[in-house]
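The complex appears here minus one protein chain, its other protein chains still in place.
Now for chain A:
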Amino acid sequence: MGGYLGVVLLDQVSKRYGRGPWVLRDLTLEVSGLTVLTGANGTGKSTLLKIAAGVLKPTSGRVSRPASVGYVPERFPSDVKMSASSYLAHMGRVRRAGANDVLERLGFVGSMTAPMSELSKGNAQKVALAQAFLATDVLVLDEPWSGLDPRASDELVALLEGRTALVSDHEGHLASATRVDLAGGHVTIELSRVLEPDVLQALEGVRSVQARGSSVRVVVAPDRSDQVLAEALRLGCSVRSVR
């Protein structure tokens, strides 16, 4: 499966830690715009984000991502001895990227030269976001609003506009983004004779549409699968399987 600029593809991804229970099962997802992950605690949001970012390998399935990915973990560590300016300069050199104005836009007010361990939680989170926004292709953000004040939260929403990003969001900051509810599971529909895949992609509840040889795989929210099947049949598609 080849990746292309600005798109993360997860194909039949499953994950378990050691011999523990499955955290994710057969998840297929295409992230080509702003996508929000929702779901209760323990439904695998952080695991999925780590797999999408390249921190974790899936137990099975395939992941394709562009070269430049920015990642913000759920909790940025609080005991970092390096200063914010040094850290961002180093991360910029590692990425071969120039500086950005994210810190200013988010309203960073701490010392740039003091150890980051002396920063407040909100300001440390702004540094974490600034390093992630050095990435040019895709952002993977795990609860990025954690610790941010209302003004910075609104600014982060503005910064995400037009970007390709996979974001976990409990608080509904990104109302217009595509939503994927991990707690709800999904239905995978295999279709053939698909003449208008774009029409399928636009249907409510459709999470991804992938061409696979002569067939097309459509991943749908469970509560919308009947409507999507009906629409696919109306468009003249043949249904190969529904799982």
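Criterion: a contact is a pair of C-beta atoms (placed from the backbone, for glycine too) under 8 Å apart; a residue touches a chain by one contact, two chains touch by 3 or more; residues count from 1.
Operating definition for what follows: contacts and distances are computed from a predicted model.
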UniProt lists the protein of the undisplayed chain, choosing from "Cytochrome bc1 complex cytochrome b subunit", "ABC transporter", "Nucleic acid-binding protein" or "Lysyl-tRNA synthetase class 2", as "ABC transporter"
Kindly state which of the options A:Ser32, A:Thr59, A:Ser86 or A:Ser146 is in contact with the chain not pictured.
A:Ser86
Residue touching the undisplayed chain, where the options are A:Val13, A:Leu29, A:Val69 or A:Val187
A:Val69
Filtering A:Gly42, A:Pro77 or A:Gly236 for touch with the omitted chain leaves A:Pro77
Sole contact to the chain not displayed, among A:Ala40, A:Val94, A:Ala114 or A:Val239
A:Val94
Absent-chain interface as seen on chain A, which is shown
50, 53-55, 57, 67, 69-73, 75-77, 79-82, 86, 90-91, 93-96, 115, 128, 131-132, 134-135, 140
